[in-house]
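Shown below is the structure under consideration.
Of the protein chains in this complex, one is absent; all others appear in place.
So, chain A:
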Amino acid sequence: MNLPVIIKFVIDLLAVLLLALGIKGLSKVKSARDANRLAAFAMSLSVVGLISYYLGTSGISIQSWIWIIFGSILGSLFGAILAKKVPMTSMPETVALFNGCGGMSSLLVALGVAIFPISGGQENFDFFKSLINEVSISVSIFVGAITFTGSIVAMAKLQGWLSTPGWTQSKVRHFVNIVFAVASLIAFFDLINGNTSSIWLLVIVSSLLGIGVTLPIGGADMPVVISLLNSYSGIAAAAAGFVVDSQLLIVAGAMVGAAGLILTQVMCKGMNRSLVSVLFGGSLSAQSTASSGSGEYTNITSCSVEECALTLEAANKVIIVPGYGLAVAQAQHTLREVTKKLEQNGIEVVYAIHPVAGRMPGHMNVLLAEADVPYEQLKEMDVVNPDFPATDVVLVLGANDVVNPQAKNDSSSPLYGMPVLDVQEARTVFVIKRGMSAGYSGIKNDLFDLPNTSMVFGDAKKVLNDLIGELKDLGVGEK
């Protein structure tokens, strides 16, 4: 073993260690930021390790340098610009886009190796080795292509550029996807048989499969899909590791793959959906409008912003339940203004965060942190649920299904079993909502019919602005 090999080995080992520590550190609020930087450092370290290895062994030609610098400057530049500019509310689609590009990168590497076998890989050619090589190339292309097209479709749907086509809700889609899957399998075996040109068939059908699988999935299930695709991009990276014979790639890819799977599971649990039903069940709203849409509201109380302000002024303890609607209305800063006024009046304010509030677990925390809400005021569901009976006022802002008591009381409801916030236990509940439309599940919310619930109709941002005015008139928060 010569020196460059030893140095690269040590650096790779160190990079793996730091990446693992980085992921671990990301699990605590205090250390998360440093951990992210540590992981970034480990990634740069791994690049330094690889470059120094090639400098010490085969050398790097000027031509190679030019293409290295060209690719890395362009990629880094666009990545950095997008990361700085993108608003916090569009975080899910941004992650989807980055993720798709990671998948694309793995795909291209495998494609490059498949078309132009790289030198050095052929010296001890035997059947077993070339078989492994072809399998890892195929897996890398297959998973990479699905990650890429799937992520791009997910991004386009979240951005509203793409809606769910009607035919994808019928059984036809299963047939279409099975055709794509079988075609990928055929291309795969053809490739192993030595027919190199079938690699293009593999690229095309696995790309189509990525589109076909993602397209039928409804907007609210999208985060689950993105998380799953994130896991896939890790698998694609690990497969690329087999292609170029790099343990570092395999370890890092495997870690990301495992992370994505855990996260996906957490998200499904929070929504009371199984992964299978997310992937193959189609859009939930399309199914359930038929079954549960019949329930009519019988006892809706609506009230003015003024009444709401008066009740808030008299309260001792207020719990805010923010939801996706709040994020859409970009009202988190206005909400912070309202709670500041209440706090100045000595009213205890707490935010109840449902595990799937917003569009991804933790997304709501990020949005509220952006509006300067102190971290200590954000309470998770299990912590805050026992507090509702001792609470005077609950403000529900743009949340719907996560406060539906049906999930606890009605075993025939599709929501039954989903963990919910027990807001109905509080003395008064205000639901700020644009109209009577259902949540993404399309299911009637029994909460709205309860006698202690009042609806305040209007756009979240506008209602909150009016509320600030009313509170000012009442002299709240002015000392």
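By definition in this document, contacts are C-beta pairs under 8 Å (C-beta built on N, C-alpha and C of every residue); 3 or more make two chains touch, one makes a residue touch a chain; residues count from 1.
We adopt the following convention: contacts and distances are computed from a predicted model.
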Undisplayed chain, where the name is taken from the UniProt record, one of "ABC transporter substrate-binding protein", "NADH-quinone oxidoreductase subunit I", "sn-glycerol-3-phosphate transport system permeas E protein UgpA" or "proton-translocating NAD(P)(+) transhydrogenase": "proton-translocating NAD(P)(+) transhydrogenase"
Contacting the left-out chain in the complete assembly, out of A:Val243, A:Leu335, A:Ala352 or A:Val463: A:Val243
Of A:Asn2, A:Ser27 or A:Asn193, the one touching the omitted chain in the full complex: A:Ser27
Listed residues A:Ser184, A:Asn230 or A:Thr428, member touching the removed chain: A:Asn230
Where the missing chain touches chain A, by residue: 19-20, 22-24, 26-30, 32-33, 35-37, 39-40, 43, 46-47, 50-51, 54, 58, 60-61, 63-64, 67-68, 70-72, 74-76, 78-80, 82-84, 86, 88, 91, 94-95, 98-99, 101-102, 104-106, 108-109, 111-113, 115-116, 118-120, 128-129, 132, 226-227, 230, 233-234, 236-238, 240-263, 266-267, 270, 353, 355, 360-363, 365-366, 369-370, 372, 374-375, 378, 380
